[in-house]
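Beneath this line is the structure, given in structure tokens, with notes to follow.
Removed from the display is one protein chain of the complex; every other protein chain stays in position.
Should a chain be cited, it is by its letter among A, B and C, assigned in written order, with residues numbered from 1 in that chain.
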Amino acid sequence: MTDADYTATEAMVVAAARELDDGDSVLVGVGVPNLACNLAKRTHAPDLQMVYESGTIDSNPSKLPLSIGDPVLASGALRVVPMFDGFTTYLQAGRIDVGFLGGAQIDRHGNINSTVIGEYDDPVVRLPGSGGACDIASNAHRTIIITPHEERRLPAEVDFVTSPGYVGGREGRAELGLRGGPSAIITDKAVLRFDDDGVAYVETLHPDVSADEVRAATGWEVEISDESARTAPPTPDEVATIRDELDPQGVYTGTD
Amino acid sequence: MTDADYTATEAMVVAAARELDDGDSVLVGVGVPNLACNLAKRTHAPDLQMVYESGTIDSNPSKLPLSIGDPVLASGALRVVPMFDGFTTYLQAGRIDVGFLGGAQIDRHGNINSTVIGEYDDPVVRLPGSGGACDIASNAHRTIIITPHEERRLPAEVDFVTSPGYVGGREGRAELGLRGGPSAIITDKAVLRFDDDGVAYVETLHPDVSADEVRAATGWEVEISDESARTAPPTPDEVATIRDELDPQGVYTGTD
Amino acid sequence: MSVLTTTADAVSSAIDDGDTVYLAGFTHLIPFASGHEMIRAGLRDLHLVRATPDLVYDQLVAAGCASKVTFSWAGNPGVGSLQAFRRAVEDGVPNEIEIEEYSHYGLTARLAAGARALPFMPVRTYAGSDLPAHNDNIRRVEDPFGGGELHAVPPLTPDVAVVRAQRADENGNAHLWGISGEIADAAMAAETVVLSVEELVDESVIRSDPNRTTLTNRDVDYVVEEPYGSHPSYAQGYYDRDNDAYLEWAEASASHESVEAWLDEWVYGVDSRREYLERLGADRLLDLQPSTAYTTPANMGRYR
Partner (left out) sequence: MSVLTTTADAVSSAIDDGDTVYLAGFTHLIPFASGHEMIRAGLRDLHLVRATPDLVYDQLVAAGCASKVTFSWAGNPGVGSLQAFRRAVEDGVPNEIEIEEYSHYGLTARLAAGARALPFMPVRTYAGSDLPAHNDNIRRVEDPFGGGELHAVPPLTPDVAVVRAQRADENGNAHLWGISGEIADAAMAAETVVLSVEELVDESVIRSDPNRTTLTNRDVDYVVEEPYGSHPSYAQGYYDRDNDAYLEWAEASASHESVEAWLDEWVYGVDSRREYLERLGADRLLDLQPSTAYTTPANMGRYR
């Protein structure tokens, strides 16, 4: 725990939740994105439509799902469709406003690596792979990237582009005919946005985090436009919702 | 009525029914094909699987359907799928053994016209169009064509190829990459098959029909290999099934 | 988000002259009430698209609403030909109409591509047929895996789709059963969607069986409760096809004069579906009732 009444992970979850607008249709990943979406739905975005890769539309989970295919995502959902329909009639057709993505590496252009550390054919670490991430990064109207803020996770360039961000810059993405693009990287230390060239900069530092701490934990010379700009801290209500309703066992938020 | 105890239309229905093997999966059209399929299922082919363009799989109609989308085709069916699935996962994927087709014109290569008499852009008669016929003719493992035997219906060449038969011959069809092809033309006067060049010839004449009568009613110089070869006449059982169960009002078989 | 309203309001709000409109339903759940409302609204210059332009499009064409029809099978199903459609195509009565023609597979593949935002859908059909020669939207595409060429069709994205289902909640989350035809893809492909249902139910009914949901609120713009809105076609479990009406249309549509008399009686002469049903009479509706046969429920389970 920091001195404040919330953990750094909770600060990340809350900042991510606030990226969602009421009424958004969001493709939810498991873990921290799931917490962020459920928090948003219980606070400022009651009409958030939660869609999962497993094909559940407007899930209304009675408890935090253990995986993106948990039965609570189907029970009480508005609709359940086969995966192919989800990726085509929903994602590819532009019915998803926001995609939440994470990854082992995120670079300054918001490109994400969830495939391999090292060489593809001679991996140092073999990661799980794309899943739907490449498809979400290509077709959602905007993506929100969530990651703990560590230098190894935020290199200047990823070892492997699993999911395209701004590729070699905003123009590069547009030329490829990709929809949307990352709108933010939310970490446990800061909120990053993308400038006109499609390079990530720090918009706000979380309340108790120093600019130097963030520079040291970022793999490129990250611009911090205003060191005094601070992320609004989590409210007691937001923290209580996470602890009492969403993650009472502290599976995702318990350790800092 | 002819002298025999069945009408010419009934003879056609019975001959068509006998083209079906037990266990065939058949894409059924409404009208005479529907009668033929239901007759086959009630006689020699109890395991016939009747599939309709409307997406009903293994329909088990409690009465003769009024259209290929009649509710009795869905009630008690094994499965109902959207049309696109029917045309792709069933027809295109090769799950249909037999397709039954009719048309305003059928030519010596088994090409079918259900689009237009005269010029396409200046029609003498505008016909209903393909429906699923072009797709069935292209993808079923074999097709059975049913038509009243009249010269105007059996020209040497159709005005418009809606649904390909042997196109310009068996080789033409193979070069186009089409599956199957017509295995018979069943009329109210004869059973026609296709020779090695993909040209239709008379295999058997129906019992009370003369060769000259068939020659006169056919738009090309049709080969009748053996004038004494006769279609086996409908059995009393077959006729009774049509009259008592399938078409008691004589909608399709009542007038000769 | 969707608005709960009447057929008349939905039609006037959703559809403008010149629009491309798809009234969906393969012999089942045909939106007749909405089609008649379109005639009463005096819509003109419509591009009507439908795999099976049966009676409802014959009536729209006869009333002069259409300037183009895109289709794959134009007939009175189980009865004969579409005489008003043929008069327009063959003789330009009441006005010339352009036609664009597919097979069922090609047209449903266009909707499938439209619903999925694909630039084209490859299809194994049209080789050897004369249809591609008369339709520039049927082209050939090269298989990038070396299998040679096959045909392809482009996406179809109607301005408006009008679709029916058996039941929906007031937000437009809909359950549909029996033959679904091209209904889901037509709605998912269209810019604006009018959903008309036999009955409104509580949202909990829809959420009890999410696998049966065909459309959800975000894809529906107007929701209408219109019982018997598909007569003389049918609604599985609610009523049967009124075959007499199909036979009567064959007679009524024999000439343009008799068509106009029919439209005067059954469309212009009533102000709503309710008046139409009143004119039809209770006897006729009662004769179309099936007996009840419920689906066996599935247990979704309640997980805590």
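Just so it is clear, a residue touches a chain if its C-beta (ideal position, glycine included) is under 8 Å from a C-beta of that chain, and two chains touch if they have at least 3 such contacts.
Model, not experiment: these values are computed from the prediction.
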| item | value |
| --- | --- |
| Visible chains in contact with the missing one | A, B, C |
| Hidden-chain contact residue, picked from the options A:83, A:156, A:216 or A:232 | A:83 |
| Option touching the unshown chain, where A:43, A:92, A:105 or A:143 are the choices | A:92 |
| Omitted-chain contact residue, chosen from C:205, C:250, C:270 or C:285 | C:205 |
| Contact with the hidden chain (one of A:46, A:128 or A:248) | A:128 |
| Residues belonging to subunit C that touch the chain removed from view | 117-122, 124, 137, 139-145, 147, 150, 152, 154, 166, 175, 177-178, 180, 205, 208-209, 211-212, 236-238, 240, 290-304 |
| Contacts of subunit B with the absent chain, listed as residue ranges | 25, 49, 56-58, 60, 62-63, 70-72, 74-80, 88-89, 92-95 |
| Subunit A residues that touch the omitted chain in the full complex | 30-31, 53-56, 66-71, 73-75, 80-84, 87-88, 91-92, 111, 115, 120-121, 123, 125-135, 138-139, 160-164, 167, 172-173, 176-178 |
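The rule is simple: only the chains that are shown with their structure count from here on.
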| item | value |
| --- | --- |
| Farthest chain (mean CA position) relative to subunit C | A |
| Gap in Å, rounded to a whole number, between the CA centres of subunit C and subunit A | 41 |
| Intercentroid distance (Cα basis), subunit C paired with subunit B, Å | 28 |
| Centroid spacing, where centroids are CA-atom means, of subunit A and subunit B in whole angstrom | 58 |
| Set of subunit C residues in contact with two or more other chains | none |
